[in-house]
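Input: one structure, supplied below.
With one protein chain held back, the other chains of the complex are shown just where they sit.
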Amino acid sequence: MDELKEECGVFGIFGHSEAANLTYLGLYALQHRGQESAGIAAADGHHVTVARGMGYVADIFDDRTLSGLTGSSAIGHTRYSTAGESRLENAQPFLIDCVHGQMSICHNGNLVNAGEIRRDLVSKGSIFQTSSDTEVVLHLYARTQAPSQEQAAIESLAQVQGAYSILMMSPDRLIAARDPHGFRPLALGRLGEAWIACSETCALDLIGATYVRDVEPGEVVVITEAGLVSHKPFPPAARLHCVFEHVYFARPDSYVFGRSVNEARTAMGRQLAQESMVEADVIVPIPDSGVCAAIGFSEMSGIPMRMGLIRNHYVGRTFIQPQQSIRHFGVRVKLNPVRSILEGRRVVLIDDSIVRGTTSRKIVRMVKAAGAREVHMRISCPPTISPCFYGVDTPRRSELIAATHTLEEIRTYLDADSLAYLSLDGMLGAVTPERTHYCTSCYTGTYPIEFPKDQDAYLQLALKLDKPGLVLEEQV
Amino acid sequence: MDELKEECGVFGIFGHSEAANLTYLGLYALQHRGQESAGIAAADGHHVTVARGMGYVADIFDDRTLSGLTGSSAIGHTRYSTAGESRLENAQPFLIDCVHGQMSICHNGNLVNAGEIRRDLVSKGSIFQTSSDTEVVLHLYARTQAPSQEQAAIESLAQVQGAYSILMMSPDRLIAARDPHGFRPLALGRLGEAWIACSETCALDLIGATYVRDVEPGEVVVITEAGLVSHKPFPPAARLHCVFEHVYFARPDSYVFGRSVNEARTAMGRQLAQESMVEADVIVPIPDSGVCAAIGFSEMSGIPMRMGLIRNHYVGRTFIQPQQSIRHFGVRVKLNPVRSILEGRRVVLIDDSIVRGTTSRKIVRMVKAAGAREVHMRISCPPTISPCFYGVDTPRRSELIAATHTLEEIRTYLDADSLAYLSLDGMLGAVTPERTHYCTSCYTGTYPIEFPKDQDAYLQLALKLDKPGLVLEEQV
Amino acid sequence: MDELKEECGVFGIFGHSEAANLTYLGLYALQHRGQESAGIAAADGHHVTVARGMGYVADIFDDRTLSGLTGSSAIGHTRYSTAGESRLENAQPFLIDCVHGQMSICHNGNLVNAGEIRRDLVSKGSIFQTSSDTEVVLHLYARTQAPSQEQAAIESLAQVQGAYSILMMSPDRLIAARDPHGFRPLALGRLGEAWIACSETCALDLIGATYVRDVEPGEVVVITEAGLVSHKPFPPAARLHCVFEHVYFARPDSYVFGRSVNEARTAMGRQLAQESMVEADVIVPIPDSGVCAAIGFSEMSGIPMRMGLIRNHYVGRTFIQPQQSIRHFGVRVKLNPVRSILEGRRVVLIDDSIVRGTTSRKIVRMVKAAGAREVHMRISCPPTISPCFYGVDTPRRSELIAATHTLEEIRTYLDADSLAYLSLDGMLGAVTPERTHYCTSCYTGTYPIEFPKDQDAYLQLALKLDKPGLVLEEQV
Partner (left out) sequence: MDELKEECGVFGIFGHSEAANLTYLGLYALQHRGQESAGIAAADGHHVTVARGMGYVADIFDDRTLSGLTGSSAIGHTRYSTAGESRLENAQPFLIDCVHGQMSICHNGNLVNAGEIRRDLVSKGSIFQTSSDTEVVLHLYARTQAPSQEQAAIESLAQVQGAYSILMMSPDRLIAARDPHGFRPLALGRLGEAWIACSETCALDLIGATYVRDVEPGEVVVITEAGLVSHKPFPPAARLHCVFEHVYFARPDSYVFGRSVNEARTAMGRQLAQESMVEADVIVPIPDSGVCAAIGFSEMSGIPMRMGLIRNHYVGRTFIQPQQSIRHFGVRVKLNPVRSILEGRRVVLIDDSIVRGTTSRKIVRMVKAAGAREVHMRISCPPTISPCFYGVDTPRRSELIAATHTLEEIRTYLDADSLAYLSLDGMLGAVTPERTHYCTSCYTGTYPIEFPKDQDAYLQLALKLDKPGLVLEEQV
């Protein structure tokens, strides 16, 4: 399907006799943030053990694997990545031995200057065993002369730029850190005496833990037997939360950046109705991510909402496409139109984004084939016109339909009777009254972090922006 | 989870070069009707081949298996069964060789007099290799002296009583039959020149086929190269469609018994609001089956609906429960409450049924723990008080909470602030204006088909009804 | 590889608390008699349970499967079959329910009149769910009016003709039977109070049981809590032990038909040296089956034996052949020549049989390529000229090189410097001083059991003998 994919989810716990089991449950709740691979590292005060595998959390871990992960602290990771690098070597947590002893690491985000640092480290004799930017942090960590693990972690994080919510665990401590801009979420919770740090609060809910607060942007939290200590070692920086967490990624039952995802989405739907009302008979969400916004749209517009597209819950990676004569089942296998709802009706379809437009086009056609008289497409965010460099897997600019086509051209391509996106201001208003503190690069094409000076990095960036030679002008 | 389980889904196609592949897709659309095992038989005019396995359709069949199922006709089956009989031997389609040649069979339903017939056949020297009632039909079929396969099929079906939607396929013909009461659904469709018979119309949608009509109660349809011929060999009988297909089993995008499932459920929700209105702030469906009724309830009541319980889509059979100290994750692993929706609110929970009550109780408690001020449980059907003998896997009467407790007792057990069920009349009105033609045994305890005279069958029946010695009085 | 394949191995035990576990071990010892599928049925006095799977014994059964096979008696089966019928449905033990209660069955052999009986049963209304001749016995069993299970077993076995060593187990008894000619082996053993019946004594050795005697040809042994009772219900018949068990099939550490396999093979080697001496430097067995005969040949000839061909022990079903340019690894993957033994030497290769000749040809060439100056092929049995109808999977007559070529033609094809087979009389002398009591059909083309009168059976037979129209003349 033509979807944007989150890079990762992280979960860590310190001070619970079932640390690995609870991490397994936490990862399970964060499964939507990455289905390619998963891993858990556990520490018993003296030693860290790790188990990683390709696939879903529930397929990778069994009783035997979990019981081998002994100790009262653990960190875990679910991961998505682009196809070329889909190999076990890149599955996290990474676990190394170095001058500061054993250290494991889990990372959600994207380091903008990782390539630069890697080249420098390589020139100094470092060896890299993965293609992940996370390995860079471990090398920096191992090379500091810092007197303590937390100081070494802080010194290494001080050298990287970009988006990160990171967990590091040594045999006897858990470090949770978030970049100064706070791009990606990271929540703190408690379960009895145990501390938990995780990407979304839904993981706390599942294990019955209480949400305490977020790890703050630029904060480094160190948890040991002695308790939790907070460090703020980095210069203050503007908050730049990823608005796409609210638009699409996070689960609606989570709070991210202190805001209920469900409420943000419903507000987007209401705002969308205000901005782009249309005469219609029924509001139909594209499940599951369009449901909250559709509820908001329905309420504001007074047009009833119906589940006019049914999602098949048994779709998995193992699904086999029949060959030859029967084609293009891509969308139908996941979504089925409900003729009794659509037939003869003027339908407003609510979705959370359009990336390449190919899936949206198939859905519009399917809804029309089921008898809809009109199809009005409403998108609960602005047009996606530029790739993300802070942890979201986006296609190149030239593949983003809104980067290269006008609204009318997109509408024509989708075969919709009308098309409207939520305004940038409208979207921001739905997530925060201040209408600020959020990164909106993918909607604006302006990037808040300076791009790396390094020539190779420029080229890579240019490739993704499809504008070789013009990279510098992109910068803010 | 404490759910009622459908016994089976069937799909058959005649006259398409990709018969097995389309059957695979059809079973995939019918996966919700049985996740224990699945199988496909294919026929090429001369020979029938079969492949069966335990688990999900998408896990059982791969390219190699499907390409071995050659021929232009195929039948397939998804199955649920009780644990004791969960073995590959019972997976359908069955395939036999007999005096009428090769014959394969798929069955959705339950034969009330199968035990009686089996004992008779056994006494005459028959051997049984499964514990399925379907095998009885094959023995009857093989023992008839009928001059044709269709006549043999009709003669054998004439001897069985109960609920069946059955597909039989020999090397060169497909037979689709439905019991005279029409308990279980069976739709007829076309894809180009090919004919399709399947449990629900959602399977037709997926492969782009057109819904033609239902196989009628008591009809035996025979499809060969020469076309479709309809037989009505059985005496006419009262229509007794399973109302639970509309309440719970069928997918909302299907038409069953000529009625849109989505519309029936939404109407139930509206009726439920009319019957049992309550002051509240938010309507919350228990996903996914409660959504349609919740939409209806919300519209009729004017109280907004919110997705206050989020379902985890990654739940599978492989999920491993942590041990010891962390328990009772049963419901949380599947459903997570959305605190921002529930906190401080008066909540109406909409569900489609209460079986034992254990799951409902957990959900109510979870919703209250998430901050709900009041929880009002509304069920979109009448109290389930008696087991089904026509193809639905129900627990014994003594395990059905509504069979043994008053409404108030149930409400107290659930810890809900109020509890109401839809009335029998209200439910029937939602599915058909005539308010008739439906089997409602599970809500009334009166059974439309005479119970078998056989002593052993009595005992089995009595066991399920928990009333040894009183079985005869149950009969209508 | 170009080998003859045994059809099956059977193992049964009555009266031991670890019946299924011991059967698992017994099958493991009999794995060489069939690697396609295996199964175990266990009985606890009231009920029989079965588990079957495709592949090796050690792959099919794990702790969980074995612990589900409860009870103090069990029977098991390892199976080989031709490709077309390689499906789980045909894996044994079969388990049925019939008028005599539950009955499971395991069969080693081949019933000559199974097709005839099957057609008769089918015409009487029986249904067949497998393509195995063993299912015929179960139908006959279920149709007898006999007052007891053992009587029913005897009556059903009385109707079949051909080779069988059969185990039948009901909830409370184990029946072991052998056809009147005694084609296939069946040994009786004891482990404490428990009785065991199995194809070869090596299975007794593995579990520490004692070999008591063979089930005699035509004997039906019934074992219950009350002990072992022997029946001899069939008319006496000439003993016709399969000589190929000694030549090739059985493990050298087994006794079959009361004779040590190792001793028989060593005697064949000695006799072969006496009959076909040749000037040479080294005797090289084709491992593993040629080793015993090579030792005998070496001793009688005075020429030293060397392991000049090494067998790779890691060859399994999963081995993947590289494609395209690298071909014909077939033999090399299993056998590697030892240059230091072969180079410049006159080599006598000892093998136990030549079927199609293709593998032998590759081996001769490989040995010559490793530097052998001369290669003399010696076969420890007479030329195989006719297919087996009593339980050995042989190719059609036209595919047997010795059926269609002279000795000199075979030698030329193999590219050997000389070729000699053991004489029929010499082979018989090696297995028994009386030189009788053995079936030698595959070496003589004369068949001791009358072929079925049935027209269909004739045709099948003719197909295998490649002599349509001449079938009747084949008969003795």
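Chains: A, B and C, in written order; residue numbering restarts at 1 for each.
The rule is short, and it goes like this: contacts are C-beta pairs under 8 Å (C-beta built on N, C-alpha and C of every residue); 3 or more make two chains touch, one makes a residue touch a chain.
Computed from a prediction, not measured in an experiment: that's the story for all the values here.
Contact with the chain that does not appear here is found for just one residue of C:44, C:253 or C:281, C:253.
Only one residue from A:99, A:369 or A:407 touches the chain missing from this view: A:99.
Within the complete assembly, C:21 is the residue of C:21, C:271 or C:432 that touches the hidden chain.
Among the residues C:14, C:56 or C:128, only C:56 touches the chain that is left out of the figure. With the whole complex as reference, residues 17-18, 21-22, 24-25, 28-29, 31-32, 35, 56-59, 61-63, 66, 202, 205-208, 251-253, 255, 260, 262-263, 266, 288, 291-292, 295, 299, 304-307, 310, 312-314, 316, 318-320, 322-326, 329, 332-333, 336-341 of chain C touch the missing chain.
Where chain A meets the omitted chain, the residues involved are 88, 94-99, 122-129, 131, 138-139, 141-144.
Everything below uses one rule, namely that only the chains that are shown with their structure count from here on.
Steps from chain A to chain C, taking the shortest chain of touch contacts, total 2. Relative to the centroid of every protein C-alpha atom shown, the closest chain centre, again from C-alpha atoms, is found for B.
Bringing chain B onto chain C by least-squares fit of CA atoms involves turning it by 180°, to the nearest 5.
Look at the contact of chain A with chain B and you find the same residues on each copy: over half of the numbers used there are shared.
One simple way to say how far apart two chains are is to compare their mean CA positions; for chain A and chain C this gives 61 Å.
Residue numbers of chain C whose C-beta contacts span two or more other chains: none are found.
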